[in-house]
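Below is one structure, written out as structure tokens; comments come after it.
All protein chains of the complex are present and in place, except for one that has been dropped.
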Amino acid sequence: MSGSGPGVADFGARLSFDRGEPGRRAVDVPSWAGEEAPLPDDRLLRESVRLPELSQGGLVRYYTALSARNYGIDSGTYPLGSCTMKYNPKVNDTVASLFGFARAHPQAPAEDVQGTLRIQLELGNGLGELTGLPNVSLAPAAGAHGELAGVFMVARALEDRGELETRRRILVPDSAHGTNPATAAMAGFKVTQIPTGADGSLDRATIQRELDETVAAVMVTAPNTLGLWERGIEEVAGLIHDAGGYLYGDGANFNAIMGRVRFGDLGFDVVHLNLHKSFSTPHGGGGPGAGPVLCSEELAPYLPTPVVEEDDDGLVRLVAPERSIGRLQQFQGNAAVLVRAYAYMRALGLDGLRAASGQAVLNANYVRALLHGHYDLPYDRPVLHEVVFSGSRQRRELGVRTYDIAKRLIDHGFHPPTVYFPLIVEEALMIEPTESEPPEAIEALVEALISVAKEAESDPDTLHHAPWTAPIGRLDEATAARRPVLRWQEDSE
Amino acid sequence: MSSRSSGSPHPYIPATGADRARMLERIGAPDVGALFADLPAAMRDPAIHLPPALPEPELIALMEELAGANADPWRPDFLGAGAYRRSIPVITAFLIGRSEFATSYTPYQPEISQGTLQAAFEYQSVVCELTGMDVSNAGLYDVASATAEACLLAARVTKRRIVALLEPIHPGTVEVVRAYARGAGLRVDTVPSPEAIGEEHACLVAQQPDFLGTIVDLEPLAAAAHGVGALFVAVADPFALGLLRAPGDAGADIVTGEGRDLAGPPNYGGPSLGLFAARTKYLRQMPGRIVGRTRELADGNGRGEERTGYVLTLQAREQFIRRERATSNVSTAQALIAVAFTITVQALGPNGMRESAVLCYQRAHDAASRIAALPGYETPERGPWFQEFLVRGPIPAAELAARLAARGIGAGLDVSARPEPEARDALLFAVTEATPEAHVDALIGALAEIGGEA
Partner (left out) sequence: MKADYEVPDNLLYTDEHEWLRRDEENPDQATIGITDFAQDNVGDVVYLELPPEGDSVSAGETCGEIESAKTVSDLYAPVDGVVVATNGDLEDQPELVNDSPYGDGWMIRVRMADAAQLDDLLDASAYRALIEEH
């Protein structure tokens, strides 16, 4: 085999483990010149660890080649619905890596981390202003972690009301993200699924019928995963409260409404936000993120530990709320992600955030207008941050699946939209352009989608075998799951 | 030339006023506000108070000032207790800074995500090698939440309702396990010894090295757990595993750990990285993403080469498929931090991992013996230890810490309230391979001075 770059045939067959030579090294470890203490008993020690031995340049080349086999927002349009793949400002990374922040130790006394804590305080205050729910814990590490916090808080509040034994159900719309029902179950609740009405909103009649003294909460994604506003959610909030339950808000789609309407004003009791989405922090190939949880006065005593507070003499501290559900991670969350989110908030200010939500919504509606007629649109209403088309006509009439359409889009240089979510839309194509795409990029994306739709008619086979130009073709996912190979083995090459 | 008002509203938002006008016309909406017509009119565009927007240079100046409000990042500091400053090769930050890694998301489209996927496969391989386990997931939030997930897994497979945590274990881990266990309706016992567990326990969880720094012989603990039909969960520091016996070799069923310290600086605790590895028989019960190796489909694109590639696999465990019956709700985790962890471990390699662990051990033992030699100080031991040690001085622990702080030195964590007799009046100091010798000298000097004052 010649060369080691990303274009090499069967690049993936050779892991770092297969690339080194015994005796090479990428870094030197200084030797200890002082007095040697005896090592512990052999039975407590190991002989060696099997790891690759690469030179520094070799390791850098290998991971650089890997990065070349990846697509990020900096590579191009990434309209992955529900994920808000917007531009990640570089200044956020720069400021987060300032040594004062980066080298701060999580056990440091408050006096030693006033800069970090001041940021968290002001970020929390800003999120409180934007959501109308002033009580916040920034500790959760991602959206699902924030959900867990929120639902645990509901459980704890019900326990204090003496109703946890009876309120065993959480109502979750059938359009919800999988983390919602999974979270409810982790908190010990039973999930009752609420159907989506023909207009794409929650079916009000079902909610009214289901709401009783066994309901702990209703989890609502606002705007929902169809990109639509839950019309009348403020009235539903009243119904839920009258029935003694709480309204949980999945704020993953906050990008659509930043500065335009507030969860607290609408009657939500507790929400989580995804700062890696709405507040532009890099998604990292699947994290790290941050999923702050915000709530009403009633639920504030239950917030996870820690929350940030400023005391009378201006010292910012971490405290445990009075009836806290406890910690959900060892320290205080993904602090460096919070620094980035704060930098984003400060770079935009209120006008900038409003401009962002406005443009995000305008862009999604622009996609909707341009693509109308080329794919089915099961919920044909003006949208907020994203629009969900369906490839069901292509499937039915042409035997082309949304899966194939997504793969073909790769050949046009785009990251495909989210597919097969939400589950209530057959062959779903969920497109979220975000505010950071210029109109010409949106037009190019739509043109590509239209050309793929045409190709589905003229030459479906080209779609069935797409992508043709990616670093690798379609992979055998069935065999991967049937006979899992999950780690390097000596003879696996 | 376009004026500011008709240009784009912000450097991050490209559409200009003219763009917007054209797009609105195409949509058939009079203005952007009209797109929000579904929102309740009475609640729209509320008064919101945020600090003013800052242009980039001012933003940087503000952030520099705030970073400066933290303690001097280069002063001597001996905090550990779950987070350790390590010598990280510079290539780690450099490589994860590549935006193809950093600005991508969950690799749902494997054809254009081989970088993230293959790197995750490298990560799983490294974690298996270090822990001595069969399988690893692609990482969870942090060590404590990973340990909580391990307890939930143990309860599911044993159908038992109580989990046992062996003291001394990180108090943060205890708190997190308690929070998760409460949701699942499980009881949590913290136990002083493995004899305290019985057939009602789903698992025994032990930390390696333990919270007070002692190296634990895991084998008898695993035997005790297995003797009552419980799983044995080891919470191991992956850095120490360069030197210490692999927990899998000692009989662990699940190994969790914290990967942050090998990925980069402490960052006030996060981003963290929860390691989670297990025996193959628990594979389908594992939480989180898992990456598998496979080949191109023979008819994938007609080339018929069947090259090797990587995909997310065993996804039927996960929330987006199994919803309320998923093994966990986790979705976004800490993927980029897992890549950083992997690069550091691979840069160190088999020799470097051991050499750094030994260097860490020697530096820490040297510092401890210098402290123990000072009049008025002792370093009570509970057995062999790795990088953390207890220091009892001539004055109460809190006061000792305060006087060190006054001299510009960060003391070890005050553990004087703990029940272990050795921890009475003590601070827990960490010295690692990355602690400069000059910092140790400064500490010794300061302790001697304080001892002289006492």
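Lettered A and B in written order, each chain numbered from 1.
The working rule: contacts are C-beta pairs under 8 Å (C-beta built on N, C-alpha and C of every residue); 3 or more make two chains touch, one makes a residue touch a chain.
Values in this document were obtained by computation on a predicted structure and should not be read as measured data.
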Check each of A:E397, A:E440 or A:D461 against the chain that is not shown and name the one that touches it.
A:E397
Full-complex contact with the absent chain, from B:T16, B:T190, B:Q315 or B:S369
B:Q315
Omitted-chain contact residue, chosen from A:D74, A:E163 or A:E477:
A:E477
Name, in rising order, the residues on subunit B that touch the hidden chain in the full complex.
284, 313, 315-316, 321-322, 325
Please identify, in ascending order, the residues of subunit A that touch the omitted chain?
396-399, 420, 477-478, 480-482
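Convention: only the chains that are shown with their structure count from here on.
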Geometric centre distance via CA averages, subunit B-subunit A, whole Å
18
